[in-house]
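First up is the structure itself, then whatever we jot down about it.
A single protein chain has been omitted; all remaining protein chains appear in their positions.
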Amino acid sequence: MLDSLETFFGSGIVFDLTNYFFFTYGILLLCLYFTGVVLASRAIRRTKRKANFLQVADVVSATDIPSVTLVAPAFNEGMTIIENVKSLLSIQYPYYELILVNDGSKDDSMEKLIREFDLEKHDASFISQPIPTALVRNIYRSRNKKYTHLTVIDKNNGGRADALNAGINFATTELVVCTDADCIIEQDALIKMVRPYLEENKKEIIACGGGIGIANDSIIRNGVMKELRLPNSIVPMVQVVEYIRAFLLGRMAWGEINGLMLVSGAFGMYPRKRLLEVGGFDAKTVGEDLELCIRLRRHMEDLGIPYKVVYLPETLCWTEGPPDYSILVKQRDRWARGLWETMAINKKLFFNPKYRFMGILYYPYWLFFEFGAPLVEFFGLLCIIAFGLFGWINWPVAILLFLAVYLLGCIFSTAAIFMYVKSFDHYTKPRQVIELLLAAYLEPFVYHPVIVFGQMKGYYKKLFRIQSGWGTMTRKGFKVSES
Amino acid sequence: MNEVTLLLLIKILLVLLVVYWIAIGISMFYRRIRMRRLAIIEETFADLVSRYLYNDPENPISISQINDRLKKIGIRPGNRNNIQYLISLMIRTQRTIIGSNFIKLQKLYGMIPPYGVSIAKIGSWNWYRQARGIREIYEMNQSHYLDEVLKYRNDKNIYVRREAQIAMVVFLGWESLRFLPYLKWNMTLWQQIKIVEKLYDLYPQPDLKWLQKAYETDRSFAKRLLMRIIRKFELHSEIDYIMKHLTDEDYEVRETAIYCIKTFAVSRADMSFIKAEFDKIPEPTQQLQLMNYIFENSDIDVPFYLEQLYGPNEDIRLSVAEILWNNGHKQKVQEFYLQQYPNTSMHVG
Partner (left out) sequence: MKKVLVIQEDLIILKILERLVNLNNYSCKAIRSLNELSIEDQQNNFDFIISDILFEGIAPLQFVAQVQEILLHKNLLIVTNMGQDKIKQEIFALSGIAGFYAVPIDLDEIDATLKAYNE
């Protein structure tokens, strides 16, 4: 078998083609990253400048600004549910409603909520359900005037997307923010998120996302990030860098050319009207955030209304990242399956000029460089092993090439860290920055192979139709400090 | 690609990496010093302003003392960043206060730096500096620059023209409605909000002459702006203008009209008019919003609700059913559902 492989790859054309494929793919990716850095720096500078004309204090005191509902689904989060709700209630926005959706929890979440917030049952007979969801059992509101902004929906379990849809149905505000109950949202996050909607001019904003940060081992007090610390272990530590790079470089750059296809499920704001028009989140896919964003874009393309998807560079939402390799693999496996499903659902977009840039550029990018990257990496690895075995690799050149590519990767990560440190004051201690840089430089060895494995596992499941749901993502919980 | 080229590439990349490290170091060092400096400026300014507004007769503070202290903390013509920060503090303070202290503050601002910095920015080629300059001029009420600022009201940069238009309202008050509805460019929601607020804070006495003249406009943004003004000033005499736009063909105009009418309790005749217009609204979500308003502001009009109950939209039917059910007309709802689903029994309530 080794001989036949050697004969196959040894034929000049296949060998050259393989080499040229990987080389071209790498160069294209490099160019995209470089363009990303340029676009992202421009976008960040512009966002900061714009913020000067619409400051947080301006929005806080303004009347006539859109009302916002934050929808937070919770499933079996009894341990932390009270703290989480208090944290979400403390978000500062004048016209703010919080809808907590208890998605059929089997623990004591509901009892705890009723007791703590003095909730009373309201008639749910006449609730309209523009988006069909699992049965809504009851609606609860507080008798206590301190909690007038809180509504709790108690429903049968239907999954995260279904719970979000129930909240969207029940909301009455213009804008809806979808998040998770265990996320720590910055106090002024809604004020900042609403800015693009206030400033929209020629294009309607159909989705707005904010930066998401990893807060493992940070100190939380009263549901507020009291002290942002870097995680103690390497897996979440590298994720800090990964998120900074993804949000600051990737999302901002795509936002700059209105090419964003994804607003993270952990924290995204949408006009309720448009959510209802497209039927909310798709409960059948595990990548519901990506799927929704693409569906919204398609909907606007079909309507022929100019639109925009925007991202804010600042970290507005903190979440707990997978603390170890096994949970990381589960997460990336799920993301990969979600991506597969969304790519499949939207295959009609592929080089479809009817959808303009989305069909010609953005979808193919996602297909080749987001969906395709793990495949290319995996097959690249196989080729290296095979070519190495056949003795076709010029090792001194290969090692130098690897070193050059590695350094390029380090430069992109360092650029992202530089932009973050320059623009925001989350990581201000020299020690923290050095640790972040070290994590970035270790990433290709201790982290990246694992996520490729997770992604390939997800693809494998899809390819062989192995049933798998969300999987359990065990969280350690933040460090809570009493005031 | 040979080894020599690759080695050269690696060297270049290493240099680039080192440059980034140095940049990170400098940026962190600068930020630390800067934050300390800004804290000192803020604290000093807070102390000076509070002492100036409420001067202690036993230990009064003079303008020269204020200027000396400002100079000591780095407010000098050569230090543009410090001056810019001081300006932002001055604006922040001025926007916080009205009444006699507002006038006192203006007097103070005329006697301390930065003299003429804002007007110098207007001539800049950079939109950011221009817009900031205009903003500073109107926030600090430097009305003598009105003519220079007005030139930019139709500028192609959204921020420059937006600030110029707000300046127009700050300096001209209600009379600015002569121009606003006829501007070349669209007006964002934030612009409308800001204009209404400036008008409300600075010119609380409505001048209906200008408002009514502006009704002639057919621009969507202008209609929305005018309705917001009527709402903010609670101009009961002008609600006809809002009612007229409940069925406007533009979604946004209808949305604003429904939002604004909610502020007012209308007469029976006007409510009848609104009910008559109800079916002409093409969006069920907007009809629902108006339905809530009708319910909260008028007696139960059974024929009107029954008409909607037997209407085509499921969400409206549900909403009407709830209203009738909770307001003494359970039987009507039961009749409706029995007619719709003759083989099922109701489990409501």
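Per-chain residue numbering starts at 1, and chain names A and B are given in the order in which the chains are listed.
One rule holds for everything that comes next: contacts are C-beta pairs under 8 Å (C-beta built on N, C-alpha and C of every residue); 3 or more make two chains touch, one makes a residue touch a chain.
Everything quoted here is computed from the prediction, not taken from an experiment.
Contact with the omitted chain, checked across A:Ser61, A:Ser125 or A:Thr172, is made by A:Ser61.
For the options B:Val18, B:Ala46, B:Ala120 or B:Leu208, the residue in contact with the chain missing from this view is B:Ala46.
The residue from B:Asn2, B:Thr96, B:Ser237 or B:Ser267 that touches the chain not shown here is B:Thr96.
Among A:Gly26, A:Gly78, A:Pro94 or A:Gly372, the one in contact with the hidden chain is A:Pro94.
Listed for chain A, the residues touching the missing chain in the whole complex are 57, 60-61, 63, 86-87, 89-92, 94-95, 145-149, 187, 221-224, 483.
Within chain B, the residues in touch with the undisplayed chain are 42-43, 45-47, 49-51, 53-54, 56, 89, 92-93, 95-102, 201.
We adopt the following convention: only the chains that are shown with their structure count from here on.
Measuring from the averaged C-alpha position of chain A to that of chain B gives a distance of 30 Å. Here chain A touches chain B in the complex through residues 49-50, 52-54, 57-58, 62-66, 123, 125-128, 130, 195, 197-202, 273, 276, 396-397, 400-401, 403-404, 407-408, 410-411, 414-415, 417-418, 421-422, 425, 428, 430, 433, 437, going by the rule given at the top. Residues of chain B touching chain A in their complex: 1-3, 6-7, 9-10, 13-14, 16-17, 20-21, 23-25, 27-28, 31-32, 35, 92, 95, 128, 131-132, 135, 158-159, 162-163, 186, 188-190, 192-194, 196-197, 228, 231-232, 259, 285, 314-315, 318-319, 321-322, 325, 347-349.
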